[in-house]
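Missing here: one protein chain of the complex. Every other protein chain is in place.
Chains: A and B, in written order; residue numbering restarts at 1 for each.
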Amino acid sequence: MELKNESGRLCPEGELTIYSAAECKDALLAALEESDGLEIDLGSVTEIDTAGVQLLILLKSEAKRAGKTLTLSRHSAAVIDLTELFNLAGWFGDPLVIPAER
Amino acid sequence: MSTMSEALQTFLAESRGLLEAMEEGLLKLEEIPDDSEAINSVFRAAHTIKGSAGLFGFDEIVAFTHEAESVLDKVRDGELALSEAMIGLFLSCRDHLSHLLDLLASDSDADDETRQRGDALVAQLSACLGGAGSRSMPVEQEAVFHREGGDGAQGDAWHVSVRFGRDVMKNGLDPASFIRYLGTLGQLSHVETVFDAMPPAHEMDPEECYLGFEIRFHGEVDKTEIESVFEFVREDCELRILPPGSKLSEYLQLIHELPEEDLLLGDLLVRSGAITRRELEEGLAVQGQESTSDEAAPPLGEILVERQAVQTELVDAALAKQKDVRQRQSQEARFIRVHADKLDSMINLVGELVIASAGVGLIAGRNKDAAMMEAVSEMARLVEDIRDGAMRLRMVEIGETFNRFRRVVRDVSKELGKDIELIISGADTELDKSVVERIGDPLTHLVRNAMDHGIESAETRIARGKPARGSLRLNAYHESGSVVIEVGDDGGGLSRERIVAKAQEKGLIEDAQGLSDAEVWNLIFEPGFSTSDAVSNLSGRGVGMDVVKRNIEALRGTVEIESRAGSGSTFRIRLPLTLAIIDGFLMAVGEGHYVVPLDMVLECVELGEGRSSDEPDYINLRGEVLPLLRLREHFGLEGPVVRRHNVVVVQWGGRKAGLVVDELEGELQAVIKPLGRIFAGLRGLSGSTILGSGEVALVLDVAQLLEHARLREAEAVSAVSVGRTSERTANAMTG
């Protein structure tokens, strides 16, 4: 996967799965540490699995612990699916925009 | 995109190729029997065909190749040597498979010949395996879930708690997909993701799994089905499945209803569905570990509850059930199962022993040796005890037979739409096993008859001021050497008018004048008689009451009816206690000896001197009219006529009569032997017995003799006065 960094806004592209989890973790954590508020744009995540969701949980917890804001935005269909399956939307607290066609 | 019909073509082509390889391999093996490559290719051919046929559900081919594969597997492993005959057999199997494929290709079914050939080959294949048998076909592991009632969220929810192991994701297992799959079996009503185990960010390995889930799940599934969702991850997770409250009562009921067997606590819980086999195994493993320490391991129930595999109340219920079963078993343990034949041959021998002992007694008496006679009488007493004991071995309680009717009564009441309760009494009454075995059918018929014709519909009952619920009684008791079984109902009783009308219609009688009630009741035992206006599907089966009567008579029994209009009827069956040995009373007439069962004998009186045969055939016995039956005349006997006669007063089924004989010879034990065909026409005899002296004595059939006496009396009296007959006979009937 690729990680596009646009001033406080990260946009992982492709799959957020166990294959990319290690790489993502380092990059995303580093980005969080460097900033006071971070937005992760999930709009280009084509595929996500438990490892991916777990990583988002880690980041969100870490941000809360450090008193920073971490916003998850533009959830892709795959991300919404799994967030709903795990019933985590409330805990994440970010608005989910459910595409009209779903 | 290819279709299934194309896939079928692939299957046929591939299988034909494999069969060719198989043939080639087999021919090679004929030359080099241990060519492992050839063996492998033959095996692989069978194996692949089996697997592919399975995909299409061609069960016949799967089953057949399975047998061949089992044998080939043993050959491959070197457990079986490949003989020339076996190569021949496999070639035939190959040809058979080829034929089955042709049938598939032409879309036709196997004919009988093909099936027979297949069966024969399978038989030969299993013969190769010897006692070992083929490997059993795999149990379908991936059972196709069938649920009743859909996925609705009705009822309360299962609770599934799962904690995934650290390595699951590394092993290619994604927790999310299992949970989603669970969702396809019903409805995930609430999922809570638990990530308390997640370490601080820098320690967290993103390839490891730190998640757990608490899931509320609605679905018509059982515990094993839920467990099977997690089958691939089972060793990499902690799984707890708690059933919904409604299931709980279901389990409790199942635990109570499980047939009584010696089940271990765990098995009991598994059978009821409360826990799964795996939960049990894990619980046992924990128990095993804990017992290695000095302290005794905690009970399995406690472990299972602690592991949240099962609720305490289920364990308690299972334990209670277990205790119950054990108690029953400790009673059952005092029983030995013996083959009935062994018992019969022993009883036969005891019979011979009784005769032999009587012989010894006779000789001792002749020799007038006092000490000898004393020893003989002591022995005779013991023989008698042995006889009684032996007979008791064959005795069983009738209760079990009665209990079978609970079901019959329940089912038939439902069928008839009547509410009928069954009241059983005298269940501990014992009678001969052979009698019990043969009384079931007649009883069933009487019970059905009583429910169908006897007991009225609820409306009629209420109108008649009776409780809406009808009752049927089954009762048994001992009475003067016989067993009485009663089938009674509290219905409307028999209707004299209707029976008479029916009997006239069927041409059984001309008119009912002079017939007692008992005689009218007995008409229903005539062939082809049915009292119900509407022949129902229960009693109108073409099996009439006449068959009931015949069955009972075949057991040397009788049946009588007591009926009171409006309050019900009772069918009373009398049966001999046993069919083999009786305590008898020996009498002599002319030169012959006769035996009557002792318990039918009431008393013996002397008949006044000089009463000749042409005098009236009854005497006044203490104010009671007692019909007489002169055996001499009855059997047409000759021989010296004695001047003084004796009367043996006998009773059977509420009737009495006096048998007029020459001499009274006293009590004896008689082993009853059936009569030969020659005597079949003789009324009043039921068997013969051999006396200690070696002479033969005939056993009288008292029931028949009494019937004969009654008929003759009725004839005689009716000649005098028609008007008094029915009253008289009725008296004789009720005794």
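Keep in mind that, in the parts below, a contact is a pair of C-beta atoms (placed from the backbone, for glycine too) under 8 Å apart; a residue touches a chain by one contact, two chains touch by 3 or more.
The rule we apply is simple: contacts and distances are computed from a predicted model.
Undergrad: One chain of this complex is missing from the view, so tell me which of "Phosphonate transport system permease protein", "Putative membrane protein", "Amino acid/amide ABC transporter ATP-binding protein 1, HAAT family" or "Response regulator" is its UniProt name.
TA: "Response regulator"
Undergrad: List the shown chains that the missing chain touches in the full complex.
TA: A, B
Undergrad: Tell me which of B:V233, B:I347, B:L431 or B:L575 is the one touching the absent chain.
TA: B:V233
Undergrad: Touching residues of chain B against the unshown chain: what are they?
TA: So the residues of chain B touching the missing chain come out as 1-4, 6-7, 10-11, 14-15, 44, 47-48, 50-57, 62, 73, 135-138, 140-142, 144, 169-174, 176-178, 180-181, 184, 207, 229, 231-233, 236.
Undergrad: Which residue numbers on chain A touch the omitted chain?
TA: 17-19, 46-47, 49, 81-82
Here is the rule we use: only the chains that are shown with their structure count from here on.
Undergrad: Just how far, in Å, is the C-alpha centre of chain B from the one of chain A?
TA: Centres of chain A and chain B (C-alpha means) sit 68 Å apart.
Undergrad: What does chain A use to touch chain B in their complex?
TA: Interface residues on chain A, with respect to chain B: 18, 21-22, 24-25, 29, 49-51, 53-55, 57-58, 61-62, 82, 85-88, 91.
Undergrad: Please output the residues of chain B touching chain A within their complex, sorted ascending.
TA: So the residues of chain B in touch with chain A come to 169-170, 174-176, 179-180, 183, 188, 190-193, 195, 198, 201-202, 204-207, 209-211, 213.
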